[in-house]
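All protein chains but one are shown in place.
First chain written, first letter: the chains are A, B, C, D, E, F and G, and each begins at residue 1.
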Amino acid sequence: MRELRIHGRGGQGSVTAAELIAVAAFEGGVFAQAFPAFGVERRGAPVQAFVRFDDKKIRKRSQVYEPDYIIVQDSTLIKDVNVFMGVKKGGIVIVNTEKKPEYQVPEGVKLITIDATSIALRVLGLPITNTTLMGAFAAATGEIQFAALEKALSHRFNKELAAKNIEAARVAFDFVRGAA
Amino acid sequence: MRELRIHGRGGQGSVTAAELIAVAAFEGGVFAQAFPAFGVERRGAPVQAFVRFDDKKIRKRSQVYEPDYIIVQDSTLIKDVNVFMGVKKGGIVIVNTEKKPEYQVPEGVKLITIDATSIALRVLGLPITNTTLMGAFAAATGEIQFAALEKALSHRFNKELAAKNIEAARVAFDFVRGAA
Amino acid sequence: MMEITEGSHAVAEAVRLCRPQVVSAYPITPQTHIVEALADFVANGKLDAEYITVENELSALSACVGASAAGSRTYSATTSQGLLLMTEVVFNAAGMRLPIVMSIANRAVGAPLSIWNDMQDSISLRDAGWLQFYAEDNQEATDLHFLAYKVAESKEIQLPVFVCFDGFILSHTYEPIDMLLQEQVDQYLPKFDPAEKLDAKDPISFGMYATPEYYLEFRYEMDQAQKRAKDVIAKAGKEFGTMFGRDYSALTVGYLLDDAETVIVAMGSVCGTVKDAIDEMRAAGKKVGLLKIRVFRPFPSEEIAKALSKVKRVAVLDKNISLGAKGGATAIEVRDAMYGSMIPVKGYVLGLGGRDIRKKDIKEIVSLCENGIGDQFYGLRKELI
Amino acid sequence: MMEITEGSHAVAEAVRLCRPQVVSAYPITPQTHIVEALADFVANGKLDAEYITVENELSALSACVGASAAGSRTYSATTSQGLLLMTEVVFNAAGMRLPIVMSIANRAVGAPLSIWNDMQDSISLRDAGWLQFYAEDNQEATDLHFLAYKVAESKEIQLPVFVCFDGFILSHTYEPIDMLLQEQVDQYLPKFDPAEKLDAKDPISFGMYATPEYYLEFRYEMDQAQKRAKDVIAKAGKEFGTMFGRDYSALTVGYLLDDAETVIVAMGSVCGTVKDAIDEMRAAGKKVGLLKIRVFRPFPSEEIAKALSKVKRVAVLDKNISLGAKGGATAIEVRDAMYGSMIPVKGYVLGLGGRDIRKKDIKEIVSLCENGIGDQFYGLRKELI
Amino acid sequence: MTLAVGCRARPGKSRDNKTGSWRVFKPSFDHEKCSKCGMCQTLCPEGCVHEDAEGFFDPDFTYCKGCGICATECPKEAIAMNQEEK
Amino acid sequence: MTLAVGCRARPGKSRDNKTGSWRVFKPSFDHEKCSKCGMCQTLCPEGCVHEDAEGFFDPDFTYCKGCGICATECPKEAIAMNQEEK
Amino acid sequence: MAEKKKTCELFDCGHRACGGCGAALTARLVMQAAGTETIVVNSTGCMEVFSTPYPETAWKVPWIHSLFENASAVASGIEASLKKQGRKEKIVIMAGDGATFDIGMICISGAFERGHDFAYICYDNEAYMNTGIQRSGATPYDASTTTSPAGTCSFGNRRPKKDMPAILAAHGAPYIATASIAYPADLKQKVEKAINTPGPCYVQVHAPCCTGWGFEGDQTIAIAKLAIETGLWVNFEMVDGKVTKVKKVVRKPVEEYLKTQKRFRHLFKPKRQDAEIALIQAIADRNAGKYGLDINLRKE
Partner (left out) sequence: MAEKKKTCELFDCGHRACGGCGAALTARLVMQAAGTETIVVNSTGCMEVFSTPYPETAWKVPWIHSLFENASAVASGIEASLKKQGRKEKIVIMAGDGATFDIGMICISGAFERGHDFAYICYDNEAYMNTGIQRSGATPYDASTTTSPAGTCSFGNRRPKKDMPAILAAHGAPYIATASIAYPADLKQKVEKAINTPGPCYVQVHAPCCTGWGFEGDQTIAIAKLAIETGLWVNFEMVDGKVTKVKKVVRKPVEEYLKTQKRFRHLFKPKRQDAEIALIQAIADRNAGKYGLDINLRKE
């Protein structure tokens, strides 16, 4: 079983990202489970969401303590929240930032940075990065196929919106592929 | 243990009679327990109330099925309610009626009739017979002393009212004494 | 002072003697005589309390929550539908640790609506965190109110208390009572002095919410307070005994238990009838005894297990039914208490909705139990089912 | 059809497929997504129901009472404070024998307020006469709704049903679901055809009151209906299995029970984590098994006693606590079921108010149980108490 | 007899409760004085006053509780209340 | 630490929650343009705008969430919102 | 004749109300107006208790009782159900003043806000009678009840009667009326209007209670009339929040009403409480002003 933790802020769509990743994974034939950190957080406050992937039915219901993957939607979080907590050795961390990758990640953990906000602004016209980061996640981890991601987005959004979001994800996917 | 059942109609003071008899009995050093038939009966409907007497603390909480004594406050009840039901052999039944004692009481049961309504009307100016019948009960059964009855009534009513009620009870007491 | 009086009036008088500052209750049969008597005390200057004539039971207990948090001794009374209507506040008041005392004139719950007695109402709230005392007679119904305030307000406890007594059967019955005098009560029960209260001089936030980091521990502490209450009741009950001659230190009380082979476990007013029946069965050579549960919350598991460790069989009377479970709550929890003992414990659900319970019924139940028959309703009218 | 979706949405979809005619519910976390989805179905013509946006939960269930009595299939959903607020109607609806189905997205109750999961809410209403189903995962949460209507509306039963599933843990979790199609549901669940209804063509009085002459028998009949429900569930659950491949005939479900020495008894979503932990313990040579209780009312006493008759010890997990009793309701009733067996049954109160339960906790509990330690809270933060 | 599931009943059963037995006073209707206005029927809380073929009114004593409303409200003072026989 | 009985707390504790970390945009106050009207202080939902000795206003960035109300409502347009540094 | 036949058809004999009960008469009259195509929702209270001990129902129309406080929510559900079934029965709620003014607000406010189609009939006997005469929000000023007893520190109920019609008017109820059993034709007409006006309508019926108010059962109608004649009860109609009709009277002094009832006895005995009686007279005077109650004899 692999586990993903997504860090974001209330209002930034972290939960949606987790759901869409799970949908895409499931489209790809993997068992998936997505859930938010259950809380009362308001817009702007730090929030988390989780995804599990496995080849068999997922029964586990506890929270995620030692993720294989981490997505940080908003790098302003890093100074206040321990976003890297518990990440497994060999794990992958994706941070949305326009800066260079200068964060202290635990040993044996791979850090990928991407300026998802700029991509989203450019492609969607909005600083909403969750679908963009899905593309990055797909490329970085291989947990989801890009085609499945497309399907998931097409299912969720109307045609026009889906196309734009797929485009944003594509840019990120290619960026991470290229960087890898 | 001796048990008394009082029959009356909603609004005629049967429960008060039971209470006052219990108070008087207790005044006289007897353990007593009084309670109404628990119900939703409205004014005019047939109702019952009960008293138990004993020389030791009364623990029994069930209803009264085989009374030693019965008081019927209103003889119009007799045609519709089986007021003599369960009365013990050797028991005493007191019926308020201006008629002659022509009721079919079970064998071995003593029937006393008294025109309590007339007494009450004469003495109290009201057709409320409960205190009058207390006097009759005291005389007929000896369960309560007349002095105790006086005390109970004095406790319950203001001076003037108490005096009148005692007077009514006295008339009934003397009547039953005389008849006995 | 011995007097003969109605159960409800005795309770109201006891409450008056406890000097509550805020009374808030909503009328419901058969609790009404209590609140009417209290209204009368206030109308005639015999009780210096604010009597809030609320518009429903949820408001009744909510007003007590406010008044108690603000530092007043508070009182309410209800039963049946009223208790169910205020359920959310019942749980809330316990969690807020407010030492409210509420009388429950036990009554069946609907549907079908019934104004008559059983204990479904308070028993159905056995999870709520309130202490639950059950009275056998009006003397207990009265005295347990003094005990209730004493225990509820003790700093170690800070939990509210139900004082339960059977509706009609006790509430509407006249019988002799030894009523305490004001100076006696004042001596036993000091002024309410809350650990904390709503007060501009020392502002505190009451009723905050608990995240998963804290909630479990708050519930644990409530459960611990329940368990501590056993000792606090023992102490306060003993003190009552020393001062006034009636000892309420025991959570359970035995009657002819020593050599009993068959023991009836029961709560409330039926215990009187049971004792009479036992006397008759004893006279006929049957070794029957009674274990009365006076305190249902905290549940006296150890006390019961100990008291019944040597008996041959146990018959538990339940004036309640956990529908769809094996029986009534008392039977279930008595078996829980005695788990591992191999002593047969049979439950009998009876007296629901005011069905009368007579000595002969008790005797029949003892026979059934002797024959290993139980865990059933008792007293059904065969022609109806 | 397999799809991956949120638990609440799956439940809402199942409800839609059941074609309720009247939906009446009041929002409360974490039930909200269900009622929002239903509102959305109605707003977009996907569900032909009256959706009553009531002003509180008491009204929510009351409206269901009216609609059900008038002959409509009705649905509601709530949790926690909402359930407690409607308590009086909960008891009432059962006594009126109305086959309402209500989802409970289980949540802790206050005070202290908590929006997080445990099962205190529905468990606290275990006396009320409703059937209670508990889901382990969202597939069960979904399917149990079809079963619920089928059983509730069966003429032999005529009792309402809680379908309980863990708030957040299931309600807010996306996972794969095999969702039935409308024609499948229509085939399984016929139109609601009440035995009697409010109808000017055949006037009947509903909700009359019962005097002591009748009340006991009405309660008995409710309890009998609960007991009959065991067979009806078996039949309806089997039919479901035959038609759709998932058999819900069993009230309890074992996991690696056959040779188990230590058995965990649990309800709801924790069973998944327990199974994972068991697999690991098995791999480490420990003979551990699980008995999942899917139906808590009627309580499967005989089934439990039988399933556990040969084990060495039992550890019961309770996400609820009957404050002041020996533990949580499940432990108490499991002991009740197994009374006389001498098999040690230990209870563990855990996960209250959203405290997470992990595989390691399950393993630790198994160790504790092996060492005879139990009947306690588990997982307390020592530094807080 | 078997109980109705859910404490329900069909109409007509209240008639088993013969409230005439509650009566302490009994109305007697004087058709001589009666104007056939029907007020007695309208205002009887028992709904037990019935019109006969001639348009006169009389109570059904099986249910009349003897409350006296009809007597008080009869505009013709055609109704008298007497002590019920015992 | 021990829990308060009944989930109670004394004031001051909310300050442990440094909501400044929520900020994505950050206000900067231009005292040159400021008329000292105090509107920014009045309308800040955080109550985190403070007056200095000279009568100028500045937010306490420990708590400022960067909502931008002060900037929108400042009659002098003396407050600018900028991207928070990362 | 057909009309008359209905008389004891829909609310039947054999019910257990006190002799002379105003509420029982209300049930009869309302059912005469409502007819057979009616579903009655009844709250807990005297009416429910005196008419439906299992199995002796006095109701010949479909009738339902659930709880004390929830009649309007139950009615909401029935309305929704009928709508979905395409059925045409009318829904009539019968609830006491306690079930309406006090505990019923738990469900009434929402039901009126949602605008369901029902006729809500409150039979107002001005206290909780079923439980033994406790104060309700409808209890008039100074009435002695068991929870607002007159005593050395009290003249009885201290609060004015809650203005339920105004409260429901503020909820937007399209038709609101007050009526009295003393004027049965008027009462029936109003009930019919309430039933036939779409939306939540309200009729508050003055239904004196001999037992609770302390008078002989034969005086029920006479006392109801006096309430109107003294201006302490006003019969009016309100359409869309505007008063459209008022029963005018030549007013009598309030004490003619007060002295007929034990609940006001403390205003006359042991001594006459002129100040309190004046306060009650002021209530009647305010009613007269507000509703234009007085028939100006000279001018007409």
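Everything below uses one rule, namely that a residue touches a chain if its C-beta (ideal position, glycine included) is under 8 Å from a C-beta of that chain, and two chains touch if they have at least 3 such contacts.
Here the structure is a predicted model, which means the values were calculated and not measured.
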item: In the full complex, displayed partners of the excluded chain; value: A, C, D, F, G
item: Selected from C:A70, C:L368 or C:I385 as touching the chain missing from the view; value: C:A70
item: Positions on subunit C where the hidden chain makes contact; value: 21-22, 24, 48-50, 52-56, 58-60, 62-72, 74, 88-89, 92, 96, 198-200, 203-211, 214
item: Touch list for subunit A against the chain that is not drawn; value: 10-11, 40-45
item: Chain not shown, touching residues in subunit G; value: 101-102, 105-106, 109-110, 113-115, 137, 159-160, 162-163, 166-167, 169-172
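Basically, only the chains that are shown with their structure count from here on.
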item: Contact distance in steps, from subunit A to subunit F; value: 1
item: Chain pair showing more contacts of the two, B-G and D-F; value: B-G
item: Whole-Å separation of chain centres (CA-atom averages), subunit B against subunit E; value: 32
item: Multi-partner residues of subunit G (each touching 2 or more other chains); value: 16-19, 21, 49, 52-55, 57, 59-60, 65-67, 69, 106, 130, 217
item: For subunit D, residues that touch 2 or more chains besides their own; value: 58, 88, 92, 95-96, 111-112, 115-116, 203-211, 214, 217-218, 221, 354, 356, 384-385
